[in-house]
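All protein chains but one are shown at their positions in the complex.
Coming up: subunit A.
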Amino acid sequence: MSKQKTKRMQKGTLPVYIVLSFASLLSLFPFYWMFVMATRPSAAYNSIPPTLLPGTQLVTNFQKVLDTIPFFTAMWNTILLCTTVTLGVLLISSLAGFAFAKFHFPGKNFLFILILLTMVIPPQLGLIPQYYLISQLGWLDTLLGAGVLFLLNPLGIFLMRQYVSQSVPDELMEAAKLDGCSNFRIYRSIVLPIIKPAFATLGIIVFTLVWGEFLWQFTVLRDPSSYTLQVALASLNNAFRVDFGMLLSGVFWATVPLIIIFLMFNKLFISSITEGSIK
């Protein structure tokens, strides 16, 4: 009904369009400008008025990035880290969420409340002992050390518990049990297929979280060969005189993959925010 109304621009909506367009423009401009700077020599930065059109140095600038930081190693490290952590969190959370939703065991409520409490503790509280622990284990400068912390995702358990209790009917489980299914078989053959949509949501949340996290990766990864993208990019800015063209070239190429993934799955990204925070 109301869809038909939207076909034509209604009068009085112009200010709304102006505000929304302005907001979109401000949101997109840094992306565009990053691209412009990535194609310009550093000197272009000093020109007045500022350059707002792409130049010809795209390859040259990126070559400088490759000479300064192990860009592709860092990219590979990041992808490896994000993928493993995401799969780990999905496994841990779905198992625990399934248990919290469907099994009765003494102490269940206490344990669940404990998980919710861990969501409130700032990650910086344990930073020093965690660093000490990782160094004692010899995991400094390894992806294992960088990743293990992110396996703790209380939100994941919360989401999975919610999803399993809403979408896996008890009758289905009972029927499966009568047929002699073990609990693990139920998890594998019944629960997993049903909760696939929740995997997509949680997967995106965890992947972007680990991709962008800085403090822990910066603390644990000191050796350039173990750098993830974020640590490598940050190190670009440490020189006394920074080559802006090179710097933004690095940022640009590190951001492009994420933009492509986002544009492909933008609905999923946006719904993951509302599901991840509101439920």
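Points to keep in mind about this one:
The criterion applied here is as follows: a contact is a pair of C-beta atoms (placed from the backbone, for glycine too) under 8 Å apart; a residue touches a chain by one contact, two chains touch by 3 or more; residues count from 1.
Here is the rule we go by: contacts and distances are computed from a predicted model.
You can't see one chain of this complex, but its UniProt record names it "Sugar ABC transporter permease", from the set "RagB/SusD family nutrient uptake outer membrane protein", "Chemotaxis protein CheX", "Cytochrome c oxidase subunit 1" or "Sugar ABC transporter permease". Across the entire complex, the residue among A:L81, A:L149 or A:L221 in touch with the chain not shown is A:L149. Contact between subunit A and the unshown chain involves residues 2, 5-6, 9-10, 13, 16-17, 19-21, 23-24, 26-28, 30-31, 33-34, 37, 45-50, 91-93, 95-96, 98-100, 103-106, 108, 111, 115, 118, 120-133, 148-149, 151-152, 157, 167, 169, 172, 175-179, 183-184, 187, 190, 193-194, 197, 208, 211-212, 214-215, 218-219, 229-230, 233-234, 236-240, 242, 244, 247-248, 250-251, 254-255, 258-259, 262-263, 266, 269-270, 273-274, 277-278.
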